[in-house]
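Written out below as structure tokens is the structure these notes cover.
All protein chains of the complex are present and in place, except for one that has been dropped.
Our next item is chain A:
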Amino acid sequence: MTLIVHRIGPACTVQDQGRTGYLDQGLSRSGAADVMALYEGAALLGNAPDCAALEMAGIGGEFEATVPTAIALTGAPMQASIDGSPVLWNASHQMEVGQRLVIGSVQQGSYGYLHLGGGVETEMTLGSRAAHLTARIGRAVRAGDRLPAPGAGTTGLKLRADDRFSGGLLRVVASFQTALFDEGTLARFTRTTFYRGARANRMGMQLDSEGDGFAAKGQLDILSEVITPGDIQMTGTGAPFILLPECQTTGGYPRIATVLPCDLPRAAQTPAGGEVRFEFVSMEQAVTLQAAFDAELARIPGRVEPLVRDPHDIPDLLSYQLISGMISATE
């Protein structure tokens, strides 16, 4: 056992990269809403990227170490402190027995992640630790729970995370139902600025916009058909929903396009009220963009750097102009 949960936000779950192979049985993948944050946490602790972490939707909690534990904090930046001393986000830190980690609300984005050395080792269900609340696999973490983990990992490391926490442009590809929307509707769709609506969870995220909805032709008699995460589904009112890791596996509402997997972390991290726009790319461009993203994930471990540069670790210290530019000692 490593961390005891004393307080926790209402929508915190253990997530890894989710489970594949159960689509034919109606079970979607689930897994972290921001997969990049999993890779970042793993790199900071020296974990494998398939380790599970605690995903915190909007609000963190208070955690106490029962054994020495390495932790890392990634994803949407939140206020964090250990025994009252602020600690840096996108970094790994060592917690000693009895120390308390307090994580507040998000400052940007939607989903923050708490990683533990060796990964959170809750029980596996169908090959994954990812909670899938709509499928009633696992449950939200509650006060009094314990987060088991081996505990050991590298600490005192930081990463510069790219900004994916304020919405922005999402690249989409046409999908099998895009042709159900006429050209005028599609053009208006790419010209429109959307705002993340109030209805958002791990199943999907509603987008609001000014003006008319985006209706398909013959919307109501479409055969229920396969759904993939990233699909932008038009509900009866023509308001779009971006479908996320806990989406249903089939559905009857038409989908106008699909957000590329590499842009899904940015989509899921869009804060309430944040702006989102869409741009169609060709399948060829999409494959290239996704390959670049996969390569970027693989490069993350090479980008970690020490949190504090200890003078002993700087071999050519004497060559630094440490007082250059100083005019007055009291300035």
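Everything below uses one rule, namely that a contact is a pair of C-beta atoms (placed from the backbone, for glycine too) under 8 Å apart; a residue touches a chain by one contact, two chains touch by 3 or more; residues count from 1.
The definition used in the following text is that contacts and distances are computed from a predicted model.
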Hidden chain of the complex, named as in its UniProt record, picked from "KipI family sensor histidine kinase inhibitor", "Xanthine dehydrogenase, molybdenum binding subunit apoprotein", "Urease accessory protein UreF" or "Peptidase M16 C-terminal domain-containing protein": "KipI family sensor histidine kinase inhibitor"
Touching residue (missing chain; options A:126, A:143, A:187 or A:272): A:126
Given A:108, A:134, A:154 or A:192, the one touching the chain that is not displayed: A:134
Sole residue of A:22, A:89 or A:278 that reaches the chain not shown, by the stated touch rule: A:22
Touch with the omitted chain, as defined above, among A:51, A:159 or A:173: A:173
Touching residues on chain A - with respect to the absent chain: 20-27, 125-126, 134-137, 173-176, 179-180, 223-226, 228, 230-231, 248-251, 258, 260-261, 283, 286-287, 290-291, 294
